[in-house]
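Excluded from the complex is one protein chain; the other protein chains are retained at their positions.
Each chain carries a letter (A and B) given by its place in the written order, and its residues are counted from 1.
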Amino acid sequence: MLAMVRRKWTYLVIGALLAFLILIPFDWSLGQYTVLMIFIGIHTMITVGLCLLLGYTGQVSLGQAAFYGTGAYFSAVLSKTYGVDPWLAMLIAAAATGAFAYVIGYPIFRLRGNYLAMATLGLGMIIYILFNQLAQFTGGPEGMSGIPYLSIGGFVFDNSFKRYFLVWFFCLAVLLISQNIVRSRTGRALRAIHGSEAAAESIGINVTQFKVKIFVLSAVYASLAGSLFVHHLTFISPQPFGFLASLMIVVMAVIGGLASIWGAIFGAATIRILSDELLLTFGEWDVIIYGLMLMLVMIFMPEGLFVRLKEVFERLRLRYQQRGTET
Amino acid sequence: MSESILETSGLSKAFGGLVALDRVDLAIEAGKIIAIIGPNGAGKTTLFNVITGVYAPTEGEVIFRGRPLSKTMSTSLVRSVPWFGGLSSSLLGTLLFFAQLNTPHHRARLGIARTFQNILLFGNMTVLENVMSGQHPRSHYGFLEAALRLPKAHREEESISLNAMKYLNLVGLGAHAEQNALSLPLGQQKLLAIARALATEPQLLLLDEPGAGLNTLEKQELSDLIRRIREMGITVLLVEHDMPLVMGLAEWVIVLDSGQKIAEGTAAQIQRDQRVISAYLGEEVE
Partner (left out) sequence: MSADQFLQYLISGLTQGSIYALVGVGFTIIYAVTRIINFAQGEFVMLGGMISFTLASSTGIPVAPAFILSVLIAAAIGAIMYVLAIRTAKRASAVSLIIITIGAAVFIRGIAGQLWGKDYVRPPYFTGDEPISFLGAYIQPQALWIIGTMLVVTVLLHLFLSYTMVGKALKACAINPGAAGLVGINTRTMALIAFLLAASIGAIGGAVMAPLTVTSYGVGIMMGLKGFVAASIGGFRSPIAAVIGGIGLGIIEALAVAINWGPFNSDYKDAIALIVLLLILIFRSGRLAEEERAG
């Protein structure tokens, strides 16, 4: 009985959130947040990848913004300079980024020590340098504009309203796919790796291969996000793809919860909103606050802020229910 | 005379200056229960680790069902030259990655399963899910089918569940399927670890001190379980310290001391062997 009530309650909440999501971009008081929501959706896609990576391989990547950037630049350059169809460009970008992550990932994940963090930090920096230096392709530090919109048939995604639904379609698809993966045999293997790598190997799980696959998946998610970003802004420059961006993604993942899929929305939303507010009120202090957040959350709530909040919420709800049945 | 399911020839493993295994030759008969005993530090767990691919041997070979498992070429030839050896054995290692014979997960696929001294259950899963994980090498659907929830995924999940339940019932833990794995008492955790290893459908099962920490009744149930496993056609190799358990169960006993095989025979023969007695007594310095 309780389980049934609980499931109905969950469906109600999901339904309400979905309705809310659909209603936002229309012409009312919340409509002003449409563009903000587009960016939240884009960042959620990147954050989910990192959450999975952190939660299941126990390694942190400080270079997700690099994959975000390669997706963006591939899409931008292919569709603008070479006239490639934007959807095809997006696909090529994702494939190239994924392949790149695969090549980098194998040697790194074969080591048990925590080399991924530094390696991705350095990788992010090299790629940032490349974005700035290869000006003949990328337009250098000044960037490049005039990137075409995405379109399906005659329907062009030429305003924020339309792009909002496009981005959230992709975002929700990424989230659902991630959830399907986690609930499957693959997800079990990942949880096994998280539980005990030695035992996982002993039952036939190729630990290194799974870690690399998750890394590649996170790179592909970031690449898709980058492509969507660039077809929204129609302008690209290296600036949003540097270390600060990668750091922000880490903060989003930590807030959202390592290994948490839906928490990624929470993390991305919190930091996006916070960063806009912080920049207004505190100027350069946003970085200091990120550093503080990382330390505080990882010291006191290593499973992530969102996950901890869920636990607290659960406990409160149980206590409330108990009181209800006692009377 | 049955054929050997597992053979080792001249198997050695050294960690820097410390020799853990010293030219060990074994021939494990298929379908039997075989025990490996010896004083502490004799190299028993190291032997398991080399057989299952956790360590590469410094010398010698492991042969499973007639097929050699270790990387021979890069080990001996290339290691002779220090820096170059390191460089190219790593390169070779990367290439051999695709040959994949040396890694534990590949050996599990080939049919060698094991349990650990410190159990190593997956604490973030239920009892049933632990056993279902064991079915990993016998199932196939991957990322794509999982991501899109294709019918193949559903069908395989069904059979994984059913098989896992079967193994869980075999060890007598069927009733606890939905509990968290770590909520079980120690004795049952050990049974769960065995069920998980069985779920990989091995031909050879290595049990590392399965009886440690069990009471008399649990040890009796463990013996019965091991016999049932043998009846299923699985060869059981176990490392144990509990002599009555070993003597009552094992059809063949191998004795290791300081990395060397010092004796082998039936339980009765081993009990009378002088070298074995002095190896054990020798360790009890008063």
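Assume a contact is a pair of C-beta atoms (placed from the backbone, for glycine too) under 8 Å apart; a residue touches a chain by one contact, two chains touch by 3 or more.
Computed from a predicted model, the values in this text were never measured in an experiment.
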{"item": "Residue among A:A101, A:A225, A:V250 or A:V307 that touches the chain left out of view", "value": "A:V250"}
{"item": "Contact partner of the left-out chain, one of A:L36, A:L121, A:L172 or A:L309", "value": "A:L121"}
{"item": "Residue ranges of chain A at the interface with the undisplayed chain", "value": "54, 58-60, 62, 104, 107-108, 110-115, 117-119, 121-123, 125-126, 129, 133, 243, 247, 250, 254, 258, 284-285, 287-288, 290-295, 298-299, 302"}
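Going forward, only the chains that are shown with their structure count from here on.
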{"item": "Approximate Å spacing (C-alpha centroids) for the pair chain A, chain B", "value": "40"}
{"item": "Complex contacts: residues of chain A adjacent to chain B", "value": "106-107, 177, 180-181, 183-189, 191-192, 194-196, 198-207, 213, 217"}
{"item": "List of chain B residues in touch with chain A within their complex", "value": "52, 54, 94, 97, 103-106, 108-109, 113-114, 116, 120-125, 129, 132-134, 136-137, 139, 141-143, 145-149, 153, 156-157, 160, 196-197, 199-200"}
